[in-house]
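The complex is shown incomplete by one protein chain, all other protein chains being positioned as in the whole.
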Amino acid sequence: MKRWSMDGVGRERLRMEDAAPPTPGPGDVLVRIGSVSLNYRDLLVISGQMGAGLAFPFSPGSDFAGEVIARGEGAQRFAVGDRVFAAYVPGWIDGRPLGSAAEPYGRSMGGPLPGVLAELVALPESWLVKAPGSLDDAQASTLPIAGVTAWYTLVEKGGLMAGQTVLVQGTGGVALFGVQIACAHGARVVVTSSDDAKLARAKALGADIGINRLQGDWARAVVDATDGHGADHILELAGGPNLAKSVEAAAVDGRIYVIGVIEGLDLSASVVPVLYKQVNLHGILVGPRRVAEDFVRAVDTLNLKPVIDRRYPFEALPEALAHLERGPFGKIVIDVIR
Amino acid sequence: MKRWSMDGVGRERLRMEDAAPPTPGPGDVLVRIGSVSLNYRDLLVISGQMGAGLAFPFSPGSDFAGEVIARGEGAQRFAVGDRVFAAYVPGWIDGRPLGSAAEPYGRSMGGPLPGVLAELVALPESWLVKAPGSLDDAQASTLPIAGVTAWYTLVEKGGLMAGQTVLVQGTGGVALFGVQIACAHGARVVVTSSDDAKLARAKALGADIGINRLQGDWARAVVDATDGHGADHILELAGGPNLAKSVEAAAVDGRIYVIGVIEGLDLSASVVPVLYKQVNLHGILVGPRRVAEDFVRAVDTLNLKPVIDRRYPFEALPEALAHLERGPFGKIVIDVIR
Amino acid sequence: MKRWSMDGVGRERLRMEDAAPPTPGPGDVLVRIGSVSLNYRDLLVISGQMGAGLAFPFSPGSDFAGEVIARGEGAQRFAVGDRVFAAYVPGWIDGRPLGSAAEPYGRSMGGPLPGVLAELVALPESWLVKAPGSLDDAQASTLPIAGVTAWYTLVEKGGLMAGQTVLVQGTGGVALFGVQIACAHGARVVVTSSDDAKLARAKALGADIGINRLQGDWARAVVDATDGHGADHILELAGGPNLAKSVEAAAVDGRIYVIGVIEGLDLSASVVPVLYKQVNLHGILVGPRRVAEDFVRAVDTLNLKPVIDRRYPFEALPEALAHLERGPFGKIVIDVIR
Partner (left out) sequence: MKRWSMDGVGRERLRMEDAAPPTPGPGDVLVRIGSVSLNYRDLLVISGQMGAGLAFPFSPGSDFAGEVIARGEGAQRFAVGDRVFAAYVPGWIDGRPLGSAAEPYGRSMGGPLPGVLAELVALPESWLVKAPGSLDDAQASTLPIAGVTAWYTLVEKGGLMAGQTVLVQGTGGVALFGVQIACAHGARVVVTSSDDAKLARAKALGADIGINRLQGDWARAVVDATDGHGADHILELAGGPNLAKSVEAAAVDGRIYVIGVIEGLDLSASVVPVLYKQVNLHGILVGPRRVAEDFVRAVDTLNLKPVIDRRYPFEALPEALAHLERGPFGKIVIDVIR
């Protein structure tokens, strides 16, 4: 089989290579990968910014959809022929997150665990979720991080309800799932971006209001656009000092979900509005498998179609990563099966 | 009647003066104040650091307990003779906090509304809570901010349960109520302080572990003291850059309650542990009246006795404020009735 | 002014009479009633089945919308000219319900408190909610019981999310609001009725599945229609022995909201499915004022239009009550202003 592999950090070390097909051990299934979607995280892993711990040769990539083609001893959750996608946090089945202060969770596919940019992978069956019948592999491959994060955040942590205002920052993968999920629950959706064309596309997707964050004080614009109420839910996808603006835009008892880190690794904000508005901040790390299963049910019920900016053939990984770095509208997908 | 009054900001402008007794309007009750407890907030108001909006002459003070001695037209929640204390956030009965992003709540007694350092006050009956039968006025006067904040935070927002670890920063009023409430729910309690003598007193009150924050890395000490688990609930009573240490000390899915601002008005922390531990931060502003009523029931059931560092006579307000500024162990109370 | 009044129980005692216009006391507002919507509860009150406690002469009716035309002393929540509707449970602002085991809440307009089938009423301003700008008085008059109950149940108590299945029993006022609210949150909606024509109309309103409850085992049909999953939320609008069927139809961890009593006052069900499916039952009594305010925001955001089966002129109350007794599709409204 073919797979992408690197013998050290750096995008220039990526090579497509031939490898022996894996064999599923006890409790594993063998999956023929249909598609892999890329995440900003993949860029960080490949460039060595996610910390040590990679065993080389290393294959990147975490989010896939594909078909179960064989089962190891004792495996029974799936039948051969079932279409599946990855649960991003292996072992987090439901409820409370894993890990401890001394050892926070951090073992995911595509870093530090081996990744999935390959034609075949063998994985514990407990790491997989049955794919929605209404999506093809390219679409289903976008669910593991981007889709589940947006759903877990707004629906599970946030208890989103109709009539609330959801503020979405940017138009990347999590952001656009956030727009779609918020619209599906009857919320008002405000999107910020530095690109008017992307704002127009977000509004075509269902967003009610687009705010160009380069023009004036966007936090004030959010408050004004909600008649002073503020945003009930904020997907904080920039991070760093942007948090201070998110706090300004938040409603009383509003929730800010800290997800993205593009603008910096040090959060900062004034305490006064945090206190007076009783703002809630939540660090988010995708979500458990049960939540992915709920989301699948909703995808089928809503007939929700993930936004894919562009699909690339398997051998075009470098071009796909370059596109990802430029900032796509939604997701970038690699088609592994030709 | 006597009352404390100031004709401008600054502690030196405080004067005890004679005033006409107030008359309760429709829906009001007239209360003979027994005791007033002081809060750090009073220092900020008196010195003009809480912003504009004071109408001079102005009486400071928000937290009192006393006796209903007359009722205005239509008042029926209390009988004459009932002992009551203040609900700190007038109008917040239960559930969601009041206000909006454009106009966050900020109308409390003792700033900007007139305060209660007086022998008599007339107030809407809806602003009051029936005092616990097991406490005298001096003790009951400590409940409105310090007691209700600690209870609302740990019990209502936090859902505190036995076996969890609660980290309390310092030994002020909210902190020691936190220790007592956490102990009453079977939690393990860790207290930090820069004063070994205060740590010893906190342990005598029920805390399991005392950590001198001047000696080494207290956040690491918390993690070690919990076998790597971290603290499930953290009363962040310092603020500013201290938040970064609180984030380090937090358990996975831990909750940090932002309450105090002594160390600074700009919160900051690294985003990485916020994400990996999925930390939750909550800005806290006391709590609604129904929560105060729950707390009263618990005070009576538990026979919980607030920790009063020292009681001062009515005329000794300046000395009491000076004590407050030095940092008491628990609460400072002014006895209004001699 | 005109009002409907009765000098004893029984529908035949209802008379339209002239009365002196009321005067708003301190904290009251005077409302010119636009419309009153009827509830099954009104039939019970008028016929004397809601227990003693009515002071004759008595005006029935609880749910109205109208315009504030004057304010009593101190009233400030509304301006003259504001359009308002009734908060059905006076005094329940937010959060925990009122009352105690010894004295459960029971003081509502239209029984035992005086009702609103009149051209003018004077009421405490705290009993009112600002009407949605997108509804006229006839539509807004349907919100106090039917609309708020459905919203409180599904959204506030139930945390309804997209992809879940909601089972609605019948096609009365609460039921059809339930259909609309569930659809607005992306849920699948199953409606049961004994009338195929009403099922067809419910589907036209957005319901996914209609089940004629007279044909076969409807509980099994619900389980089958959800591929064995069962219903996540069940509006139990029949009561009595019907609860046993609702328990059968419930999903694991499903929620059954006990609201209606048309089929009996004694609930019964087998304990085995309650245990094995860990079913949750919730007795529902409308909802607090803050929830009504949330619902208003959602009504405007969603452009949700209440389903009114028929509007009657003020003098046609007897015909309206007869229609109500036959079982309307949605709500029956009395237009007070001609």
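All chains are identified by letter, namely A, B and C, in their written order; residue positions are counted from 1 within each chain.
Heads up, the rule we're going with is that a contact is a pair of C-beta atoms (placed from the backbone, for glycine too) under 8 Å apart; a residue touches a chain by one contact, two chains touch by 3 or more.
Because the structure is predicted, anything quoted here is derived from the model rather than measured.
Shown chains touched by the undisplayed chain in the intact complex: A, B, C. The hidden chain makes contact, of the residues B:R41, B:R71 or B:R188, with B:R188.
Touching the chain that is not shown, out of C:V9, C:L205, C:I284 or C:A316: C:I284 (per the contact rule at the top).
Touching the chain that is not shown, out of C:E73, C:D253 or C:E315: C:D253 (per the contact rule at the top). From the options A:M16, A:A79 or A:I93, the residue with contact to the chain not on display is A:I93. Where chain C meets the chain that is not shown, the touching residues are 96-106, 223, 226, 228-231, 239-240, 248-254, 258-259, 261, 264-285. Listed here are the chain A residues that touch the chain not shown: 25-27, 73-74, 93-96, 288, 290.
Within the complete assembly, residues 155, 159-164, 181, 184-188, 294-295, 297-302 of chain B touch the chain that is not shown.
In this text, only the chains that are shown with their structure count from here on.
Although chain A and chain C carry the same sequence, what matters here is overlap: shared residue numbers make up over half of all numbers found at their interface. For the pair chain A and chain C, the distance between mean C-alpha positions equals 41 Å.
Along chain C, no residue makes contact with two or more other chains.
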